[in-house]
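All protein chains of the complex are present and in place, except for one that has been dropped.
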């Protein structure tokens, strides 16, 4: 990954494959004074889909930031029926954290936030428990307690959505938030809700994966970060990792080892999201690294 | 693992946990002149089951090899309702290889055999195709071609069992043998048929795991070696390993990466089997390393 | 690892190998009413050294906790010239944290401490900078600022040793503490100072391993946790782990990936130390897992 002092733009693109796509995009950038820093492109030959991530230096670029999208749509994207996203290196996205009682992923994210590891703003934490309130507040982040029951679920989700709007939230991280979100809620943040599942999906979906893994006698356990979709535990996978276990490991040992895995896998997924390395196509992610 | 020039014995034991098991076993060995080289013991506290692998030098042991089992059963095992196996370091087990058309696991095993990596004898190869005949025969191993169809399955399995008897086969390795064995066949070799499955079980069981993995968009693929049981792909797992894949990997790339994984995972499983490191309990393996 | 509600004891032992060691130890435990939960033993045949970790339930043990050591020394250990340590499962060791300016390992340890992941007390943090003071104090841990220069080094180390005594510290964790400790300091805490080095030792010792790794063009970077010894970066290795890097990774990318690795490797080393899984022999660790 390149690092430059000056501002850069990133385009994430996918479209039906055909001749002339690369040349059109690179021409658009070069002819208007952009210097390409990074270009990763490939064609899914089976599906005949073109994917690209391109990043260029804006120092001498003649189109104003606010106009780049419009120009690109008009001059390039429309012609190739492109799906595209435009991002700028100086953007600071706003993240909301959802958490329940398990602290490990939550603490890890707060520590990274405090250490300045990520270019992000976390103005809001929502929880169905109060366990994390102290930790949230001592870092000066607003903590909203919204307890959930079968009766109040719709009402509380409505409040959550209002809060997300009010705080101008760009994306949500579910840091072991042990509640199922409604389809309606998820539809409001497509490919913008990052979840961590405590198994190597699609193995062991559902609520007690470490118990199932122990029962099955696997030699390796995993964790999976994915974008939440309406169907549980089947959203596009962003990142996975694994750790060895042995017959001597109890379920508790697996949970302990899994905790460390979960927080690392979730952090890597958030990092990729923040760096605009992710593109979703047909329920799978393209991860430009 | 210890290596000693002189001969040693290995006991693999499991039984209901209770006080005095370790002392009884170590007394049996010590009082009869054995020097303990290696002892690995643990208790599954959930199931209250005791597991042990103990290896001792036979140099000054006063009980003759052929009598150790009887004495141990009488003096120790019966009292604790033990399941036990006794092995000697100078045994050379006899392996039969089953193979179809895919060569990678098969070649890998033959290469290890030729290089003398394993203490094993391979007198017999059985296949439902003739592709591997040349490779088998140039290493001087008998190759028996038994083509399979819906009609002749029972008859051919009968022949296989006769061959296994005739060649005094101790255990079978399915080196990507793409045929389902009957329950009867498997019952003849309990915990003695080692299979390799080309996925990270229990994810993607069945016939085309790489296609399913590609479809699901996982970031890691795996391979699983297990003892074959009557129910397909659900036998006790011996060894698993994984490799990273990316969105750029086609199904063919996954198959290529998976091939290397499969042959390593199968080889490690066979090695553990040969070294008497494996014990099966309630469809899970205990792997003493 | 077994988990039992009742109290257990752990013996870590090494001594010259000879016949009768295992039987003597297991007899000592069994005859006095102990139930062995876990036993891991092996012989380094090259050096002829015997190693054991044995854990037993104290529920019906007839020797009082405070007398076990004396009895074991008299009845067993002296005879075999054993080096041994005795630990109890209800002990809560006292850790001091040394930190400089880099927060990632430090925050990770505090998060685990707050979440109750470890059975440990952290009463004291010492730093040559004030950056971590706020984080330390909000968790109610005493923070002592002891700035270091060439002139005051001996004097400040003297104060550190006094503080460690005053706070009854059992072991020290150097959470990226970027100062070299004197031989005298280290001699006060043999095998009780855990350091994290940001490379895959013995590759890239010294101060700027990520720069060296980048320069050399390695494809994998690592982190190493070891007990500090008088000679820098050469103490007994407790734990290591690695992560892949590519030609596209700048030194900054390596530092970022390495941060995550360092905190995991250090945490695993501390966990092993806390669980009495570690034994040091001839500058190498035996890690019972």
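Worth pointing out:
Should a chain be cited, it is by its letter among A, B and C, assigned in written order, with residues numbered from 1 in that chain.
To be clear about the criterion, contacts are C-beta pairs under 8 Å (C-beta built on N, C-alpha and C of every residue); 3 or more make two chains touch, one makes a residue touch a chain.
Predicted model only: the values in this text are computed from it and were never measured.
Contact with the omitted chain, checked across B:65, B:114, B:187 or B:282, is made by B:114.
When you scan B:36, B:82 or B:267 for touch with the missing chain, the hit is B:267.
Counting over the whole complex, subunit B has residues 1-3, 103-104, 107-108, 111, 114-115, 117, 135, 138, 246, 248-250, 252-253, 256, 259-260, 264, 267, 289 touching the chain that is not drawn. In the full complex, the hidden chain is touched by subunit A at residues 2-4, 19-23, 26-27, 29-31, 35-45, 244.
With the whole complex as reference, residues 42, 45-46, 51, 200-204, 216-220, 222, 236-242, 246-248, 250-251, 283-287, 289 of subunit C touch the missing chain.
One rule holds for everything that comes next: only the chains that are shown with their structure count from here on.
Taken as a contact graph, with one node per protein chain and an edge wherever two chains touch, the assembly is complete, since every chain touches every other chain.
A summary of chain positions shows that the Cα centroid lying nearest the centre of all protein Cα atoms is that of chain C.
Interface of subunit A with subunit C: the two copies contact each other largely through the same residue positions, with over half of all numbers used appearing on both sides.
One simple way to say how far apart two chains are is to compare their mean CA positions; for subunit A and subunit C this gives 36 Å.
Within subunit A, contacts with two or more other chains are made by residues 246, 248, 250, 289.
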